[in-house]
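Here the structure comes first, spelled out in structure tokens, and everything after it is commentary.
Every protein chain but one is kept in place in this view of the complex.
Letters are used for the chains, namely A and B, taken in the order the chains are written, and counting of residues starts over at 1 for each.
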Amino acid sequence: MSFIANTREQQNEMLRICGLSSIEELFNDIPKNLRPRSFSLPSGKSELEVLQILENYAAQNYSHLINFLGGGFYDHFIPSAVDAIASRSEFYTAYTPYQPELSQGTLQAMYEFQSDICRLTSMEVANASLYDGGTALYEACQMAIHATERPKVIVDGGVNPIYRKMLYSYTANLSIDFCEIPVSHGQSNREKVFASLDEKTAAVVLQNPNFFGVIDNHADIVEKCHSMGILIIQSVYPVAMALLKPPGEIGVDIATGEGQSLGIPLSFGGPYIGFMAATKKLVRKMPGRIVGRTIDKKEREGFVLTLQAREQHIRREKATSNICTNEALCALRVHAYLSLLGTQGLRDVANLCVNKALYAKARFKKVPGVKVMESSPTFNEFTLRLPMDAAEVAGKMIEHGFAPGFPLGRYYPGMENYLLVAVTEKRTRYEIGAFAETLEHVLRTTSSRAGLAEKGTA
Amino acid sequence: MTPDDRKFTKTHEWVKIDGALAMVGISDHAQDSLGDITFVELPSVGKKTAKGKACCVIESVKAASDIYAPLSGEIAAVNREVQSQPETINKDPYEKGWIFKIKDFSIAEFDDLMDSQSYEAFVRSEA
Partner (left out) sequence: MTIIFKKSINGRRGVVLPELDVPLANDIPQEYRRVAGLDLCELSELDVVRHFTDLSRKNFGVDTNFYPLGSCTMKYNPKVCEKIAQFEGFSALHPLLPQLRRGGMLTQGALAVIYELERLLCEITGMDAFTLQPMAGAHGELTGMMLIAAYHKNKGNKKNEVLIPDEAHGTNPSSAAIAGYTVRPVPTNTDTGMIDVAMLESMIGPQTAAIMMTNPNTLGIFNSRIEKISLLAHSFDALLYYDGANLNAILGKFRPGDAHFDVMHVNLHKTFATPHGGGGPGAGPVGVKKHLEEFLPISRVVKRSDSTYSLNYNYPKSIGYIAPFYGNFSVCLRAYAYILMLGAKGLTEVSENAVLNANYVMHSLKNHFHVPYVRTCMHECVISAKNQMLQGVSALDIAKFLIDMGFHPPTVYFPLIVKEALMIEPTETESKETLDLFIAAMKTIAEKTGKNPGEFHDAPITTPVGRLDEVKAARDMDCAFL
């Protein structure tokens, strides 16, 4: 099944117009010795057969576990209307809006998405999306380095370890110095961060809430850095922005983050969506597409891609970034989600998360051997210290139907007994209670000898 | 008409002596090719320039062009008017649309540049 409409008759008619007698002649420029050595794929299947094959694969995945797993990617409720809106094929089968007159749907939606991001983060200007929160953070670092013409970036240890790994991967061949400062009692270590600032520093990268779920007010770090001409990049959890201090309120220069929590399914890792917002001063250094509002000759309001002179198709090797295709359909989903929930709805989501997390902490605290790390306030994610290897405990909890959280030892050596637990508005009182009971049972029935870490593949 | 009181580069900048300084802008041909100019990223005063090296950027809707310093020296002044009203360069590229002024340059480098007639011939040959 190849979705080709033309019949053999029509093909022959077309060949005739081309002055050719066979389809093979169309490929005469490809010499015999450059033809494929092999092209053996399983034979083409019908739609019905493909559905069966993929249903079978889908059934082999444990997507039904009660999800307390976060780490930057959360199991939030997605209203049905988001799917309905994003399934309109005028949206998803459209291309990048380079011809604005016939893309006003996409363009206005992206303009509104940019507006959403600015309102959520209290920043002045946002772009129309990047691939994900990690590449957004990398692009922000590049912006800061170019804007300040300095080569050093300080990275707070509370920044998502996956994003930190990405930063180092992208910059392995570039002359950028990274300096990591571990957290202190869960929050940014001011003393050590300030001690690391110098005239070579372009930016300090922070995250709020950080990977441990801990929240902070970074205004003091912003002030100190600005006095030295250093920029602040803050990666934020967008749902939390409904309640917590947004980056614009404390003077952050570039805000980034992962938009998956705003109406994008977990989907085993992607597609997700990176958002980026900045001060107007930095707009020309921003990567990615930006939609602007303007008028036509009849003074009708319309939207266009603007500031394209920064982008790869014009500036080529001098472009601010190489990004072309972005996550437009995901941006549409985010905008639909935020519009459907609205101001009060998003506040409700955030409040439900906070309260349920507090309830969970209270329940888990009572489990013998478990300590809830509470030296600093958290949003909806927090750390448990277990009396044995967290990965072993997590494995047992899975057998009981829970995805119980993320064992921190994987990314933080020395923290093998710590488990990162996330609670969203989807988790019920009953589920939280069942988690506590199961945890107690698992801890009681697992001997600590069995908690020794296994090496190698997962 | 290409004014003959100044010199030109192969990258379409013009240079006119203004007292002890060299005033720099882009030619009428350049502003026409760029189209409506939307932004000028002015160099900072005090920045050192090297002949032939890019020192600032002019943006239009369809292009972002580097402006190459026609002379080595130091930026002495910049024209804020083109920053707040970039269309000035389109309307008046030779007078009000000047972009920056260089000091401490070599007169020999200036003499090396094309005069208005040679520049006109150069533009015709490129077309």
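Observations, loosely collected:
Convention: a contact is a pair of C-beta atoms (placed from the backbone, for glycine too) under 8 Å apart; a residue touches a chain by one contact, two chains touch by 3 or more.
Note that this is a predicted model, so its numbers are computed, not measured.
Considering the complete complex, the chain that is not shown touches A, B. Screening A:159, A:282 or A:336 against the full complex identifies A:336 as the residue touching the chain left out. Among A:200, A:226 or A:316, only A:316 touches the chain that is left out of the view.
Touch with the chain omitted from the figure is made, among A:112, A:156 or A:381, by A:112.
Of the residues in chain B, those that touch the hidden partner chain are 36, 38-39, 59-61, 86.
Going forward, only the chains that are shown with their structure count from here on.
Each chain gets one centre point, the mean of its Cα atoms, and the points for chain A and chain B are 44 Å apart. Interface of chain A with chain B (complex): residues 284, 307-310, 314-315, 318. Against chain A, the residues of chain B that register as touching in their complex are 38-39, 41, 59-64, 66.
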